[in-house]
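Can you read through this structure? Questions will come right after.
Left out: one protein chain. Kept in place: all the others.
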Amino acid sequence: MPDAQLTYAGAANAALDRALTERPETLLYGEDVAVPGGVFGVTKGLLKRHGDRVFDTPISEAAILGSAVGASMFGRRPIVEIMWADFALVAFDQIVNQAANVRYISRGRLSAPLTIRTQQGNAPGACAQHSQSLEALFAHVPGLTVAMPATHQDAHDLLLAAIWHDDPTVVIENRTLYHGEKRAVRLGGPVPGIGGAAVRRPGTDVTVVTWGAIQHAVLDAAQRAAAEGIDAEVIDLRWIRPIDLPTVLGSVRRTGRLLVVHEAHTVGGVGGEVVAAVAESGIRLAAPPVRLGAPPARIPAAPHLAAAVLPGAADVLGALRALAGDGVHGAVA
Amino acid sequence: MPDAQLTYAGAANAALDRALTERPETLLYGEDVAVPGGVFGVTKGLLKRHGDRVFDTPISEAAILGSAVGASMFGRRPIVEIMWADFALVAFDQIVNQAANVRYISRGRLSAPLTIRTQQGNAPGACAQHSQSLEALFAHVPGLTVAMPATHQDAHDLLLAAIWHDDPTVVIENRTLYHGEKRAVRLGGPVPGIGGAAVRRPGTDVTVVTWGAIQHAVLDAAQRAAAEGIDAEVIDLRWIRPIDLPTVLGSVRRTGRLLVVHEAHTVGGVGGEVVAAVAESGIRLAAPPVRLGAPPARIPAAPHLAAAVLPGAADVLGALRALAGDGVHGAVA
Amino acid sequence: MKSTTELADHLRVMHRIRFTEEAITALRAAGDVVGSVHLCNGQEAVYAGAVAALDLSVDAVFPTYRGHGWALACGVAPRAVLAELLGRAGGISGGRGGSAYFTAPDHGMFGENSIVGAGAPIACGAALAAAYDGSGRVALAAFGEGAMNQGAVHEALNLAAARSLPVLFLVENNGYSELTPTDTMVRNDQLFRRAAGYGMPGARVDGNDPVAVADAVGRAAERARAGRGPVLLEAMTQRIVGHYIGDAQQYRPAGELDAALAAEPIRRAEEALRAGGVAEAELDALRAAVRAEIDTAVAEALAEPLADPTTVLEHLYA
Partner (left out) sequence: MKSTTELADHLRVMHRIRFTEEAITALRAAGDVVGSVHLCNGQEAVYAGAVAALDLSVDAVFPTYRGHGWALACGVAPRAVLAELLGRAGGISGGRGGSAYFTAPDHGMFGENSIVGAGAPIACGAALAAAYDGSGRVALAAFGEGAMNQGAVHEALNLAAARSLPVLFLVENNGYSELTPTDTMVRNDQLFRRAAGYGMPGARVDGNDPVAVADAVGRAAERARAGRGPVLLEAMTQRIVGHYIGDAQQYRPAGELDAALAAEPIRRAEEALRAGGVAEAELDALRAAVRAEIDTAVAEALAEPLADPTTVLEHLYA
């Protein structure tokens, strides 16, 4: 399969291009996605190449999402963009009360194979209404599937999997990743199915479960921890619903230690789900599990203030030291 | 302080009446709350007694919630009703992106002392869009405070505490409790502050943390378990944000066993937060903690189908047996 | 003559709806049906007329929780509607939807919706699909006049207008938003006038006259099918029952209900047919025939087994 040198945004664009090419029933629409090619340029060129299946919409999230639900019930496969995950909250009903119910209530006579592309998280200077990490809100809803790609390859693969998936799927990207350096991205391979975590760094001393852009800070910290003799295994959950528990449990069984890191607020975040699932599994840990997320605060706009709220590599390193820095490693017999 | 024989709905009505009487800055509005006295009759008589501070609104949740945010910034203390928690999702932005930010962004120069009264959960025959238990969606949001009264006294006390509270507070009632038998309710006492769980049944063998209407099924099960020699301590969380961790941890430290029961879907539910907090505390448990909630499904309308999805007393009893039925009790040394 | 047979056909549909809902009322009183049930008694002409003007082999209807009448007009068997409310295996949604959220896609009825206004953008999606599948589909979004104040309806109206989508927005104006008179919740209660702001035609129609409704919907559908965009129709009607079964309706001014009963569509249709020379015996026969049909449907529905609770976890995902 061909390799291409692409940015994360380019990888997502390639996935959209392939979907529009191979699946004539796909539609791509949202605010500024067609003529402008997206406020982040992710959908550039797609209108030109695919014509009237790509179009711009009014600033009407309920109409965007609701029409996607309706179109998907009639054989279309809409890929709609909600520019920021924060904005999904003006029309959350269409996702939770509408899209998620279509297949179940009709007992499979109808389905809603739609993909909601959005992006979230803090970026320098972003205000509190443009900085939230809201995956926990989507992940609690039966009927939805939720992906959070954080690598170039996943920006392509997870989006493709979501579009091919026959139920409503939310793909949460991260704008701080869009225009970084280019990387080799495998294109044209078989379309992957949904689900499945990825071990980004194998390790023996502590399992770090993370997802989204923050994992790059986690990998930095893991590397620095390695220099201190702490060998962390870093798992990128990638799919927030369903969660790949076997991979998580298998790792924790080996390391006996668990750290969960996400950019979202700790309280009520998906980290709680991961820690709870591990606790329920009965795996005996050598140390209490630890969640590292944002403390109770809104996200301030000034970068140095946001940095004081959001977890960073230094916090992760500190947590790794506290959790696994005692030299005693491995699970309790 | 006077005792009155009231239904759960009557207790909430009494709290609203007192608030409207003692706090001239309160407003009470929403769909059908004034002239009709509420679709569940909870606000009956309040328009008559308090006049134009009580009024009906169009079917416009964004306008109801947004105007409450605005009015609360200008010295009013709005108490607005969202008829079903499910409906909050058509205007979730006003709660999460607006109300929750007012104090923080203005560094306290503005505040949003508003109370959102709603109710949730399944009731016989209710459809999937009128049956969800959504507390996890509210509980993840810093800046919000969330209560779930399940007793007659709490229907009064928690609502009063919420109204007196100087920040946006969501009070989630349950319509299956509104018109049950009357009970003695203490009125006129000092207005309680927010927060604090309640031990509904002291016990030694296993800690059951629960909240909302389902706790009545939990108490039934606990009683039946007692006959089998399982002495369960039942804690009603009452406040979902903030969670009263000291009470939960103190109990688990004594019993060494934890069961969390809620009507909401298990995955991504607040039960995960409770289990995670206990795991993080380092308290050694005699058995893995257990969460009992709804499995991944939408809520079907037919009562016997809904019963097959939602946890009930029998499920709780089964969980208690599996968790503490081994005769060995108490925490691990 | 044509108009007589046309009206008689409408009357048959209206009887079917009325008798089915009378049966539901009895079943609810008996406790066989539980939960809140929204009847459409008094509004039957809207459904009979509108559906008669559509081509359900391609068109799609998106009603609300007050959807029994829509389903029956679309040709869903009364037995299947009754079985749904009874949680029977043969219910149109196998007991998943209940009274307020069932769906009958095989009959062009793409789901009730229990979130006020939420069906309007979904209907836009059905119309949007038509632009690509060449079906010539027209989507009809039905909702109450109170829903006109819901944000999602506004966004749907604008999207449909902006993209000239083949959507008919049909407002069932029965005067009430649950227990509240809707004219107290708007400053301009001529809701059809909002259409101009979106650049689409809007009109009021006598919602108690199935022929008038069929005529207006038919012309709007033709226009939409021709690619000329959406239309907003405001059908003036009334409930002759409560918002839900058990609603005591204390909020209705004295005399209003009597006036509504005098104007209700079944009575009016029968009077018109009498005036048109149809014999009383014929009207009695029609009534009796439909009543018998519904009695049978009730018996059949009650005889069905309950939906199998071991299947409740199915169909969440493909």
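In order of appearance the chains are A, B and C, and numbering begins at 1 in each one.
Here, a residue touches a chain if its C-beta (ideal position, glycine included) is under 8 Å from a C-beta of that chain, and two chains touch if they have at least 3 such contacts.
This structure is a prediction, so every number in the text was calculated from the model and none was measured.
Looking beyond the chains shown, say which of C:G197, C:G227 or C:G276 touches the absent one.
The single option touching the absent chain is C:G197.
Could you tell me which of B:L6, B:L27, B:A217 or B:A324 touches the chain that is not displayed?
The one listed residue touching the chain not shown is B:L27.
Pick from A:A123, A:V191, A:A226 or A:A313: which residue touches the chain that isn't shown?
Final answer for the missing-chain contact: A:A123.
Which parts of chain B face the unshown chain closely enough to count as touching?
Here the touching residues of chain B are 25, 27, 52-53, 55, 57-58, 60-63, 65-76, 78, 91, 93-94, 97-98, 101-111, 142-143, 145, 165-167.
List the chain C residues touching the unshown chain?
The list for chain C reads 149-152, 154-155, 158-159, 161-162, 164, 184-188, 191, 193-200, 229.
Touching residues of chain A against the unshown chain: what are they?
Touch with the absent chain occurs at residues 31-32, 35-36, 39, 56-63, 86-87, 90-91, 123-130, 295-298, 300-305, 307-309.
Operating definition for what follows: only the chains that are shown with their structure count from here on.
Closest chain to the protein's overall Cα mean, using per-chain Cα means, please.
B
Can you tell me which chain lies farthest from chain C, using the average of the Cα atoms as each chain's centre?
Result for max centroid distance from chain C is chain A.
Would you kindly tell me how far, in whole Å, the mean C-alpha position of chain B lies from that of chain A?
Chain A and chain B have C-alpha centres separated by 30 Å.
Would you mind pulling out the distance in Å between where the CA atoms of chain B average out and where those of chain C do?
Distance between chain centres: 36 Å.
So how far apart, in whole Å, are chain A and chain C when each is placed at the average of its C-alpha atoms?
41
Give the residues of chain C touching no fewer than two other chains, as numbers and ranges.
Within chain C, the residues that touch at least two other chains are 96-97, 101, 113, 115, 118, 151-152, 316.
For chain A, jot down the residues that touch at least 2 other chains.
62, 90-91, 93, 97, 101, 104-105, 142-143 - these are the residues of chain A that touch more than one other chain.
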